[in-house]
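Below is one structure, written out as structure tokens, with a few remarks after it.
Of the protein chains in this complex, all but one are displayed in their positions.
== chain A ==
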Amino acid sequence: MSEVQGFLDRLSERAAARGAEPTWIAARRQAGAARFEALGFPDRKVEAWKYTDVRGIARGDFALAESADFSPASAAALTLPIAAHRLSFVDGVFAPALSDLGELSAGVSVERLSQALAANHEAVGGALGRLAGVDFSPFTALNTAFAEEGAVIRLAPGAVVERPIVLQFLSSAGATPRMSHPRVLVTAGARSQATLIEHQVGEEGAANFSNLVSEVLLERGAILTHYKLQELPQTDHHIASLHVDQARDSRFTSFNLNLGGALARNDIVSDLNGQGAEANFFGLFFGQGRQLLDTHTLVNHNAPLTFSNENYKGILDDRARGIFNGKVIVKRDSQKIEAHQNNANLLLSDRAEIDTKPELEIYADDVKCSHGATTGQLDEEAVFALRARGIDEATARGLLTLAFAGEVMEQVAIDAVAERVELAVAGKLPERFNLAGLVEAAVALHEE
């Protein structure tokens, strides 16, 4: 297919321009390219892509960015206003001026992928691609072929990172559309703890394609909280997969907050490989216009006494389309596991659409599993009740929409992230919705 050929041509151009690389990297790139060539872009006949038309990507003529050009003023407005260890990339290219790792505590290493590859760490070579193989999807294969930049985060056993680590991926509105294939690797040693934020955001008018692959290895007792805040312009295309491997007693919590993009596809996979491992998947997707937001999650309960808990809320307006596919697989002998999954969707317009499919495959008998999916509209009686108290209609609808998202948003511990989501979902509200201060005051009043 010529669509595939275009990408392969870009790849050979790139290979020619690039200096020599360690053989293991070159071999993986080749494997990625070969797999991508064999698979091609998925069409609707591929079950996992049944509702998701990727022709906008396949037919695009995307160049690889050479430099990180971004106006500092617009970057400042887009950057999450939090104290963090931050690496920024513009269309996949590292942007030193927008990055600040600050001081990292002992046992914590945050590097750019390019640095890690140049240093040729054994720790990186062994881990990279172990979870996200080239067979996972054509996009993972493509990422493997192209990946040059991204981040490698390594936590020594017991290391605790206080501040969040932010990977900011900026999409610029250049003259020609660009593509990027960032790759992220996190190896978290036993009992280490960190919060990682992957933030996709861009300038008005940007029409790029980003294809992110992240791999997370959690050793025994490691705790990682992962935020993905995707607020790209509605002209961007974004594909991402996040692969997590969890050893005994590790805990992984994912917040997948999807607001932007013409098309945004997220795959999240967690393998619960050791007893006591726990995965929490929280998600919110909010689509407007003609956005297509597709989320596929998979939890593999590969060991007994493992726990997963998933709650996704979808909100769709205008002619937006949402897809949620949540799969849980409980292996034979994975006894005494608990798996709960819920997906609730709110359609704000008659023309918005959702396809939701919870899938449970259970091959063990002593398990506690539940799943449910619901779709509804705003309660017009409640809209009236709020308006009848003087609250304007837009705010009333915003409030009720946020209330719908409440179960998920209440879990978001980083205010700056919650605020971005609340603003996007509900427009301007009289004050912060969760009203931490007010509620505390009410509690105090209660106790007096």
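Structure notes:
Keep in mind that, in the parts below, a residue touches a chain if its C-beta (ideal position, glycine included) is under 8 Å from a C-beta of that chain, and two chains touch if they have at least 3 such contacts; residues count from 1.
As a convention for this text, contacts and distances are computed from a predicted model.
Only one chain is not pictured, and the protein name UniProt records for it, out of "Cytochrome c", "Carbon-monoxide dehydrogenase small subunit", "ABC transporter ATP-binding protein" or "Cysteine desulfurase", is "ABC transporter ATP-binding protein".
Within the complete assembly, A:L402 is the residue of A:L11, A:L402 or A:V417 that touches the hidden chain. Checked against the full complex, the one of A:E66, A:D100 or A:D379 touching the unshown chain is A:D379.
The missing chain lies against chain A, touching residues 379-382, 384-393, 395-396, 399-400, 402-404, 406, 430-431, 433, 435, 437-439, 441-443, 445-446.
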